[in-house]
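Yeah, one chain of the complex is gone here, protein chain that is, but the others are all in their spots.
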Amino acid sequence: MTVKMTVDELHAFMATEFPQVAGDYTVEEVGGGTIRVRMNVGEKNLRPGGTVSGPSIFSLADVTIYLVLLAMIGPQALAVTTNCSIDFMRKPAAATDLIAEGRILKLGRVLAVGDVLVYSEGAAEPVARASLTYSIPPAR
Amino acid sequence: MTVKMTVDELHAFMATEFPQVAGDYTVEEVGGGTIRVRMNVGEKNLRPGGTVSGPSIFSLADVTIYLVLLAMIGPQALAVTTNCSIDFMRKPAAATDLIAEGRILKLGRVLAVGDVLVYSEGAAEPVARASLTYSIPPAR
Amino acid sequence: MTVKMTVDELHAFMATEFPQVAGDYTVEEVGGGTIRVRMNVGEKNLRPGGTVSGPSIFSLADVTIYLVLLAMIGPQALAVTTNCSIDFMRKPAAATDLIAEGRILKLGRVLAVGDVLVYSEGAAEPVARASLTYSIPPAR
Partner (left out) sequence: MTVKMTVDELHAFMATEFPQVAGDYTVEEVGGGTIRVRMNVGEKNLRPGGTVSGPSIFSLADVTIYLVLLAMIGPQALAVTTNCSIDFMRKPAAATDLIAEGRILKLGRVLAVGDVLVYSEGAAEPVARASLTYSIPPAR
């Protein structure tokens, strides 16, 4: 798979298209079908006790596959999530950024499938895994 | 299944335990293993174009099963989501509250399973379906 | 949703297209987006102790949504499963037929989503629930 968008281009795309959430995520690396995305964990992501909320982890998994898909097909497409299966396996570390490692497993004409492992920064074992399907609309 | 918490008790529990998000949800009805929950959709839930974001829909599905489970087992337990599978099937109506219809399919000693249909208020066809597993910690 | 194939037509289609497995399933009822399918449980479906195997339950869920989808779109289409999420909730009764209640939640142009509850015949509580996505190929 060829990379059609750089880290900077992905950040610029997010800032333009999703200004409400763009600041929450930092793409650290993108390759042929792989990506690493940081969630800049803030007050709004936390639950009592300092743990990162489930919906925040879901959001990170969703954005991660969205971004790696975008990097592979380019910024013109408006892909939408059709399915996500997510396993919450461990409690995230308190008030610590999350790191998502995502990869594309299939890039078809109408569907793309990817999976993600999410870690608390510095931890060896994942807090969550997720697999997602995106529907790719026909090119205009 | 017997109902151990009323709508008012569920609201009070949310306000105490999850003050950050309690205002986002209104329990409209709770029965033996079933619940209806409204998401009071606001600016923060919207994406460009006015549609409700995927993470907001996930949050609603998660809260819905959490609340119906709580209503069945009582407020002492600290249940955590271990798995969610969610299908996004239709685009939500712009800037419209979401209504979730949840039910418990299994209430075991250590695991509970439920599923949810999510609708834009007033619409006949669901925008999403989700199934969730919660892990129930041993009673203290 | 209009029903385009009767129970007899579904049985005839299965016998022609899937002769290896057609005898395992009996469609008991089909309606607008709903279906009830019986799995005629035999020796090959059983595990030690007489319980029905997980793969047999998966097969039933898969066939159930396939058949109700076929009933809605007609016999010309070659739909394929793209995703299944299944929860095994209770142990099936020993050597007892399974009954699946399936419904279509979305019938789109390229994707269809349905869910299924599977019961041991005569039991009130489901042994499994599943949700499935089918990809619908373009009409020829």
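Letters are used for the chains, namely A, B and C, taken in the order the chains are written, and counting of residues starts over at 1 for each.
Keep this in mind: a contact is a pair of C-beta atoms (placed from the backbone, for glycine too) under 8 Å apart; a residue touches a chain by one contact, two chains touch by 3 or more.
Every value quoted in this text rests on a predicted model; they were computed, and no experiment measured them.
Write the list of chain C residues that the hidden chain touches.
Against the missing chain, chain C presents residues 17-18, 20, 44, 47-48, 54-56, 58-59, 62, 80-89.
Going by the touch rule given at the top, which residues of chain B touch the chain that is not shown?
So the residues of chain B touching the unseen chain are 82-83, 85, 110-111, 133, 135.
Need a quick check: the contact residues on chain A for the chain that isn't drawn.
Residues of chain A in contact with the hidden chain: 85, 87, 89-90, 105-106, 108, 113, 115, 117, 125-126, 129, 131, 133.
The rule we apply is simple: only the chains that are shown with their structure count from here on.
When the Cα trace of chain A is superposed on that of chain C, what is the rotation angle, expressed as a multiple of 5 degrees?
180
Go ahead and note the Å separation of the Cα centroids belonging to chain A and chain B.
23
Can you pull out the residues of chain B that are in contact with at least two other chains?
In chain B, residues 85, 87, 89 touch at least two other chains, as defined above.
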